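Inspection log for the structure reproduced underneath, given as structure tokens.
The complex appears here without one of its protein chains, the remainder shown in place.
In this document, chain identifiers A and B correspond to the written order of the chains, with residue numbering beginning at 1 in each.
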Amino acid sequence: MTSSQLMIEARGVNKWYPNGFQALRGADLEVRRGEKVVIMGPSGSGKSTFLRTFNALEDFQGGSVVVDGIALNNDLRNIDAIRREVGMVFQQFNLFPHLSVLDNLLLAPVWVRKRPRAEVRQQALALLERVGIGPQADKFPGQLSGGQQQRVAIARALCMEPRIMLFDEPTSALDPEKVREVLDVMRQLAFDGMTMVVVTHEVGFAREVADRVVLMDEGEVVEVAPPQQFFNDPQHERTRRFLAQIL
Amino acid sequence: MTALPWWRDSRKVGWLVQAAVGLGLLLVVALLLSNLEHNLTRAGLRLTLGWLNQPAGFDIAETLLPYRASDSYGRALLAGLVNTLRVVGIGLVLATGLGVVAGAASFSTNPLLRGLSRTYVEVVRNIPLLLQLVFWYFAVFLTLPPANQALQLPGLQLAKSGVYLLGARLVNGELVGGWRLSLELAALLTGLVIYSAAFIAEVVRGGIASVPKGQWEAAESLGLKPLATLRLVVLPQALRVIVPGLNSQYISLAKNSSLAVAIGYPDLYAVAETTLNQTGRGIEVFLLLMAVYLGLDLCISVLMNGLERLVSLKDR
Partner (left out) sequence: MSRPSLQSWRRQLFGSVPDTVLSLGLGALISWAAWGFLHWAFGQAQWLVLRANAATLTIGRYPEAQEWRLWLLLGLLVSLTGLSWGLLRGRATAAGWPLNDRIAAGLLSLLTLVVPPLLAFGGLNQLRLLFLLGLLLLLRGLAGRWLAHRWGLRLAQSWPLVWAGAYLLGLWLIGGGLGLTPVRPSDWGGLMFTLLITSLTLLLALPLGVLLALGRRSELPLLRWVSVAYIEVIRGAPLITLLFLGQNLVGFLLPGGLAPDRVWRAAAVLTGFAAAYVAEAVRGGLNAVPRGQLEASRSLGLSTAQTLGLVVLPQALKVALPALVGQCIALLQDTTLLSIIGLFDLLGIARSVLANPDWLGRYAEVYLLLAVLYWCSCSALSLGSRALEQRLSSSNLRPAHR
């Protein structure tokens, strides 16, 4: 496996909050191109924090993170380059309420990649169709349901043509009926070959889509294994305890 | 590893921006100060406070503090300050009273009272204070009849020579005795109180409205009349929202007292202006004024913060 296949390479990442609390303890992770990694763990385990170091939304004090060959350090140009290639979907959707759905998608490609508006518009409309929001292109986020908003959020991230997609508990804020429509979109995305790192509690999704499942607890990466092994034959005591709680 | 240029280094960018801004500000201030120095020496004035001891040489129309024209500038300014404190003190009390009444009245069951309160607030808030002040002074108080035809109101007698409270009697065509307020002070208080009370009424109204309707209903079901409910149940809870709002209104009132200069009441600002005109000591006078007003604001804020804590402690 050559290093050009490695999309994310995180080694020994340590993070302390200003109040002294250590959120990440020597966390390691490798994500290859086209791989789907699901990160699970109890609340407060640092899984969201770890995810957010991959696109510099969280900084870290120790260790290294290399995304698509670009090192995450103090170089602002690196940070900008990484953010262009990494798409993120948030638990609270975070759509821009003052812009229409279509404009939400157009904003970044036009202003960051400097692409002509008409061209991006075509692509955006196609993406909206793909996630099933085609007819709502001119509506505003406030007029959509939670599930619809999250699908728009996914389309918005995809419109930047990222190489990696990060999902931070994408369905945790949704009503149970809406969870499925979002997972369907994510599943399709996975089958289309996108490299994905997903923090979630959805075991069904992990079993079906993940290439590897990661357990995090108290800031450490405890276990990394394919779903078959992770759910049926966990190696670590903490993994067993966690699975006992959620299954 | 090659060093990062500073504009790309996330650690350094912040410091360098601050350095640039800081340097810029320092340059501007240095420039202004050097101009100041140059112009002051040319005019023969150096920054000092010694001139405060020189005799003032002007009269102050009314003072609580004993003052004569031969007293020092320092004493003159002090007299002005006392005048300001007098207006602010009385004004705060009266404005709060009127404001609370008007604010509570907007919840009355009587539509006339409600309408009157709303109209009062909506009219007064949208007319500039200075206009109201000059109106009261020139169009109302200056047109009062002479002492022997003084206007009689319960407890008040209004005449050209002043406003008399609590029992003044007519002696040889003049009114003597009782408490006398000069026309200037009376007009200033009237305008200031009416204006400030309108805003205080809004704060009170907002505070009372913030108390959940359930409180009213519970009190009613216990048999309390509306007025008692207001006094015993709603107002104490509303105070938590009202007190911070009152803080800013009180500070506004204190600052607005400086408009006294427009109608001839010798408050601190008016005396300071006269002092400046006579001594030419612009910078010192200005700094003194700022210090006093900022100090006054601070005192009011500290008092109101203490009150806030008092009000919330009582709940627990």
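Basically, a contact is a pair of C-beta atoms (placed from the backbone, for glycine too) under 8 Å apart; a residue touches a chain by one contact, two chains touch by 3 or more.
This is a predicted model, so every value here is computed, not measured.
For the options B:Leu4, B:Leu130, B:Ala209 or B:Val241, the residue in contact with the chain missing from this view is B:Leu130. Set against the missing chain, the residues A:Asn94, A:Gln123 or A:Gln229 yield one that touches it, A:Asn94. Residue B:Leu276 is the one among B:Leu65, B:Ala209 or B:Leu276 that touches the chain not shown.
Against the chain not shown here, chain B presents residues 14, 17-18, 21-22, 25, 32, 35-36, 38-40, 42, 109-113, 116, 122-123, 125-132, 134-135, 138-139, 142, 251, 255-259, 261-262, 269, 273, 276, 282-283, 286, 289-290, 293-294, 297-298. Hidden from this view is one chain, which touches chain A at 55, 57, 80, 83-84, 86-88, 90, 92-98, 107-108, 111-112, 140-143, 145-146, 149, 153, 156-157, 160, 173-175, 178.
In this section, only the chains that are shown with their structure count from here on.
Residues of chain B that touch chain A in their complex: 4, 7-11, 13. Against chain B, the residues of chain A that register as touching in their complex are 74-77, 79.
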